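Excluded from the complex is one protein chain; the other protein chains are retained at their positions.
For reference, chains read A and B in written order, and residue numbers begin at 1 within each chain.
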Amino acid sequence: MLELRLVQGSLLKKVLESIKDLVTDANFDCSATGFSLQAMDSSHVALVALLLRSEGFEHFRCDRNMSMGMNLNNMSKMLKCAGNDDIITVKADDGGDTVTFMFESPNQDKISDFEMKLMDIDTEHLGIPESEYEAIVKMPSQEFARICKDLSTIGDTVVISVTKEGVKFSTKGDIGSANIVCRQNTSVDKPEEATIIEMQEPVSLTFALRYMNSFTKATPLSNSVTISMSSDLPVVVEYKIADMGYIRFYLAPKIEEEEGES
Amino acid sequence: MLELRLVQGSLLKKVLESIKDLVTDANFDCSATGFSLQAMDSSHVALVALLLRSEGFEHFRCDRNMSMGMNLNNMSKMLKCAGNDDIITVKADDGGDTVTFMFESPNQDKISDFEMKLMDIDTEHLGIPESEYEAIVKMPSQEFARICKDLSTIGDTVVISVTKEGVKFSTKGDIGSANIVCRQNTSVDKPEEATIIEMQEPVSLTFALRYMNSFTKATPLSNSVTISMSSDLPVVVEYKIADMGYIRFYLAPKIEEEEGES
Partner (left out) sequence: MLELRLVQGSLLKKVLESIKDLVTDANFDCSATGFSLQAMDSSHVALVALLLRSEGFEHFRCDRNMSMGMNLNNMSKMLKCAGNDDIITVKADDGGDTVTFMFESPNQDKISDFEMKLMDIDTEHLGIPESEYEAIVKMPSQEFARICKDLSTIGDTVVISVTKEGVKFSTKGDIGSANIVCRQNTSVDKPEEATIIEMQEPVSLTFALRYMNSFTKATPLSNSVTISMSSDLPVVVEYKIADMGYIRFYLAPKIEEEEGES
């Protein structure tokens, strides 16, 4: 039997909003460690990994490891019916073919039960090795989202270049080109407004803006985003989920075009 | 001659917004009692009844009973041109073929006259008998609107079941099922937040959510909604209009399917 009670239910709503456009169907895995998900996007280009640790739940009962296949769009429809202050409990029987989302309003006057059918989804779980990254940029998540959105109005891809001074986002398109430089800045009033660069050596990688924009759907989950890059590895775009875990997006860089080509 | 001056003109705007999607053309009836309307929706399934009592108007002159046929969409277009703080006066000559809506801004700097052509509409006025209801639920209107909207994402019909403990709204659809229970609750800070159940005997009736959602367009008119049900009568969903009257929606229940059928 599975019973996960999350007082800050809005977290689960935000998690779904951040991945449902990228991934259609996915297995949620539940174990003593926590509630997690790993899935490729439909075109098998990007990977999303979610972890909500068991300690972050008010109540976490998971008698045996379970993998529950869900259609994320349907799951999102149900979670949208939860109020933002509701407590959400996820319930499932061992071997059952449904999952139940229970929503309790703060004053307990309104109790909702939404039962959803589970799906069988074949997936292979990829082992993602912990890697050392040549450059790690931590910056305000809203700033990153704004930059990706702005550059999309000009071009299709973004070159992210990290030096000690800052991180540069560049694009080119039919109507012109754009460069946005964010300088390292640690002397800010609030820690989440800082832009911090940890760099072994300069990196410059090219990515499809379409995916970056999709990743920024996770912005409501965290004030900061961490972008980890190495020249021979997929970029990791990570949003921490306070006291619970993280959502991480992996995306392989595009092979860079020669300078001078359009 | 007809001249009805309504200081709180935004009320009339809200009334129109709450019925214009349900009813296309309707006769507004004016008599010494007040300004009223009774109309079926275009598929003849739901009935709406509006009453604005003469006492609620700052000035109410109606020399003889009049029935004015209006296209509610056109009327709504004109009323949308009134500011939310404007005083609205409805004017018509006996036997004329137009109605004039006059809008006065609070400081009297801006005076607008909108003249609309009247229509001939054949309708039979139904006598609606006052009935005793087996169960009457009074609840916050926004809560009711939210529930109808939420359940629509899952199914097409709602089963409303009243017991002494509370009222349950249920639906089923392709992606799963949902039950939302609102408990009786009278110990609230503001009276309009109360959920109050008056019940002779338990009732459980099924309705099309499409109509329920349409009725909830009246939510801005009142903080509370009253749902009156008997097993052999149409449900009445009533929004009181402060100091003036009400808007009531009537809808026949669907014949309930056997348990076990989908």
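Simple rule for what comes next: contacts are C-beta pairs under 8 Å (C-beta built on N, C-alpha and C of every residue); 3 or more make two chains touch, one makes a residue touch a chain.
Quantities reported herein were computed from a predicted structural model and do not represent experimental measurements.
Considering A:D25, A:E143 or A:E198, the position touching the chain not shown turns out to be A:E143 (whole complex).
The residue from B:N74, B:T123, B:Q142 or B:N185 that touches the chain not shown here is B:N74. In the full complex, chain B contacts the hidden chain through residues 71, 74, 77-78, 80-81, 98, 107-117.
Residue-level contact of chain A with the missing chain is found at 143, 150-151, 153-154, 175-183, 185, 195.
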